[in-house]
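For reference, the structure I am asking about is given below.
In this view, the complex is presented without one of its protein chains, the others remaining in place.
The block that comes next holds chain A.
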Amino acid sequence: MDWNKTKTIFIIVFAILNVFLYSLYVNRYTEVKRIDVQGETKIEERLKMDGITYPKLPEIETASFASGEVWVFDPKEVKDAKGQTLRLTDDRGTIVGVPKEPVSIKGEDGKLDFGGLLDKYVKNGSDYKLWKADEKKREAVFFQTIDSLPFYFNQSSTLTVHWNEALEVTDYQQRMMDEIVLFNQEKDLFPPIQAINALYSRGYLKTDSTITKVEMGYSPLVQLTKTQVFAPTWHIHVKLNDGTSEDFFVNAVDGKVLDKLPEQIIEEDG
């Protein structure tokens, strides 16, 4: 038997086989890629077909988890208060403030402006961001922020303001977190279009609705002995056909749609 010939035949046969297998692999790979592209287009197309529109989406790709400790107010702050009367709850976790002089929230063009209150009366007022102002109830809710990103519906970091008919603040209730830190490790985020898709595929998005806002914030994840841990969260604000609106929250790390967060309600826009 001529082993050299046999060896050559084997090499040629296996070379041909390798080329064949490689071409199969390339075909399969291309098909899979094509399916992905079609899938992505489909989300956008299906939204379009249902008349659901959305704004330009944020391009944040990574974010860290965050943690914070509930601030316990110092009774000395109550004693030393200037221009307002302060009262602490029993657990010293909430401070209630009543300005001594009228503090107007009347802004330009009939809009509400809380700048005066936040700057002069509320501890670390600039850290709070307006979530909702209900003019009928005369109540505004603010969420504490880190790097301008709010902690959604976290009861330990919410500010509630009330006012009277003359648009003057009657009182406010503040809870605050301290020692807020971002975890070292950044996580890849679930893209906002996928967060919208998570809502759409679960039937949360109604036909002809308009997504007016997609923004990043934090939602409570874990409660440790002293500290709360927060997960990066997409907040998606949707305006419905009938004038009402809804807010949805999607965990930005694993894409899980969060149950309604505490106190979350459907707002009446009109």
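Simple rule for what comes next: contacts are C-beta pairs under 8 Å (C-beta built on N, C-alpha and C of every residue); 3 or more make two chains touch, one makes a residue touch a chain; residues count from 1.
Going forward, contacts and distances are computed from a predicted model.
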Considering the UniProt annotation of the chain absent from this complex, which name among "Phosphoribosyl 1,2-cyclic phosphodiesterase", "Acetolactate synthase small subunit", "Putative ABC transporter ATP-binding protein YbhF" or "Cation acetate symporter" applies? "Phosphoribosyl 1,2-cyclic phosphodiesterase"
From the listed residues A:A81, A:L221, A:L240 or A:V257, report the one that touches the chain absent from this view. A:L221
May I ask you to list the residues on chain A that touch the chain which is not drawn? 65, 67, 183-185, 221-227, 229, 254, 256
